[in-house]
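My questions will all concern the structure given below.
One protein chain is absent from this view; the other protein chains keep their places.
As written, the chains take the letters A, B and C, and residue 1 is the first residue of each chain.
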Amino acid sequence: MKKLVSAPALFLWAGAFLIVGLLLAFWWAPVDASAMGFSQKIFYYHAPIAETSLVGFGVAFAAAVMYLRTQDLKWDRLGYVSVRLGLLFAVLVMFTGMIWGKSSWGVWWAWEPRLTTFLLVCFLYAAYFVLRSVVEEEQRRATYAAVFAVIAFIDVPITWFATRLIPEGLHPVVFKAGDTGMEGSMFASFMISMIGMTLLLAALIRHGWQIELLKDRVTDLKSILGG
Amino acid sequence: MSGWGQIGAILRKDLIRELRTRDMLVSMALFALLAMVIFHWAFTVRGDTDLTYFTGGMLWVTFVFAMLLGLNRSFAQEKDEHCLDGLLLCPVDRVTIFLAKTVGNLVFLLIIQAVAVPVFVLFFVEGGFLEGLPAFLAVLLLADLGICALGTLLATISMNTRSRDLLLPILFLPLIVPLLVAATSATTLVLADGAGVREIGGRLLFMLGFDAVFLVVAWGTYDFAIGE
Amino acid sequence: MAAAHYRRDGATPLEIEIEVEGLRKTFGRREVLKGLTFSVPRGGFLSIFGPNGAGKTTTLRVLATLLTAREGSVKVAGHDVREDPMPVRRAVGFISHNAMLYPDLTAQENLRFYADMYGVADREARITELLERLELSARRHDAVRAYSKGMRQRLAIARAILHRPRVLLLDEPHSGLDPRAVDILDGLLTDIREEHTFVMVTHDIAKGLEWGSQLMIVEGGRIVYERAAGVDRDSFSAVYREHVRDGSVL
Partner (left out) sequence: MSIEEGAKYVAAAYAIILAVLVAYYFMSARRVTVLRRDVELLEEETKRRRASAGGADAD
């Protein structure tokens, strides 16, 4: 059981799902009939990456709650690693989002609600690292980081909603692909990619967490030996 | 003593202090008025530019930044003179401290707005303003409450860190954006398009929800923010 | 001041007022207190000595509910500091080298604020009484900013005993005081000695021995020496040097 969820195992599963998802997306799912055309294929990894980023922040939220309840620093390490990976995926979302924008709207950036939300989320979680860097005392840093991770995660859906309050008509809203019903083959390809990307995140979090815990252990042992 | 009495005591103490030194209010008010002049230069592209459509944005950008100045000060003394320890020694719920500080900051922000809003309207809004007043005040109060609640929570965290004043805007601004979007668009609708409470109802509701969410979050986390 | 203020129902003279068992405190992964166990009876005076960083102040702050320790049990005035902090806070007065006063407020305003926070019923009478006793009445309407260090420290004492605490925690109360202020502080301690239980953290061996009924040396987060009072300064200094690696600070 333990072997099945170890980081290498997760990585292999992720690889399998991603490759199958890729094959299905490019060769099985039909080319989108609307103006999106072939570039709609980007949807099969753009959306999973976005979802995975939010899963990362969700894990950080859960870890923050656990830390505040137990004051056990291992949860702080998990939160830290999850935010880092969530942010990495959020940056990738911006990257794929911009490519999408260029290929379907002809511009690299549009103030479209979802892109705007992710831009703000990037700023939000960048602040998490700034906060960590200015608190020296470890327990205090963990506590503040946890409080902020809780606040930030709650702010994400609020931000997503708020960007829809920006008056329309200023910028064209083109992004409707996800809203219309998907064909079965599209949906299956999409789900498989999504599972693969989430498993990849799980593998990366496991490794990252392990690294942080091992680093702590090294520090402890060194201080025993040094003192 | 009841929580209300303690809120009153903290509030009274902060008000006496502020009215005696006036260091927060003076700098906040001067900032708000200066921002107005700068916005005028920045946005007047031609002699006859109508800035009415920008007033909502200008107002809330100004108030958020003015509040950042105030928030940095509101915990400075508690920290510098170790009064925070004295406060934490008292038999007081940490949430009571949060509520008292939030109300205190709200009072200061309202004082600043009482000065700045009329001047803003005089300078930038063309046409009537009074018929939109109820809607405008609703936006003002809901936005102020959210700014002060979230601001107080984050100022409590940032005062205990190495870089204090520098950290607060970085934490505060991305979190406050949703409220800022709602407040700005609602204010613009009221001032420029003559919308009433009914037309901006959705935005008011959104702001109310924002305030409620962050009051609850602060309720749950303030112990951690202020302690140890 | 009547001792009746401080008596709780069923209190016996030798009741334990402060009970600490297996207290451990970590800051992050650094363990500052490594299992302290001690107790102070009602009316006792515990003097804690030890080098900087030994964990003395941390211990005091745990007793005052300013810090929470996750391991061990700490009871002050019959209440667990972690489970039930409010009655502990009401029972404790804390005097440290930081005055914890608002410099822009007057002495009277400072005391009024704290009196309201503690819910002192006879606020004005109590403030007047304390200001007189601490010889601050003449300056009660001056901002604390204008006070000398000694005066601030006296006002800090008034702040700490305003709500008639049963337990007084003293964190280096003599440090930074001029001789006159030391005299006043000692006079005041004499006045209130009978009615309170004390824990004092100090570097000052003479003061610690003068006041303490129990002596304790803490080093590296452990109690390394403990005894009842009744020892002269020279032999205690020798003991201190023996137990504390850097005993030369004395």
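We take it that contacts are C-beta pairs under 8 Å (C-beta built on N, C-alpha and C of every residue); 3 or more make two chains touch, one makes a residue touch a chain.
Because the structure is a prediction, the values reported are computed rather than measured.
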Only these shown chains touch the missing one, namely A
The listed residue (A:Ile49, A:Leu73, A:Leu119 or A:Leu165) that touches the chain absent from the view is A:Ile49
Contacts from chain A to the absent chain lie at residues 7-8, 11, 18, 22, 31, 37-39, 41-42, 45, 49, 88, 92, 95-96, 99, 102-104, 200, 203-204, 207-208, 210-211, 214-215, 217-218, 221-222, 224-225
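Heads up, the rule we're going with is that only the chains that are shown with their structure count from here on.
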Per-chain Cα centroid nearest the overall protein Cα centroid belongs to chain B
Outermost chain relative to chain A, judged by CA means, is C
Between chain B and chain C, the Cα-mean centres are separated in Å by 39
For the pair chain A and chain B, the C-alpha centroid-to-centroid distance in angstrom is 32
Listed in rising order, chain A residues that touch 2 or more other chains are 139
Chain C touches at least 2 other chains through residues none
Seen from chain A, its contact residues with chain C in the complex are 71, 73, 137-139, 141-142, 216, 219-220
So, in the complex, the side of chain B touching chain A is made of residues 150, 153, 157, 160-163, 167, 170-171, 173-175, 177-179, 181-182, 185, 202-203, 206, 209-210, 213-214, 217, 220-221, 224-225, 227-228
So, in the complex, the side of chain C touching chain B is made of residues 64-68, 86-87, 89-90, 92, 94, 96, 98-105, 109, 113-114, 116-119, 143, 159
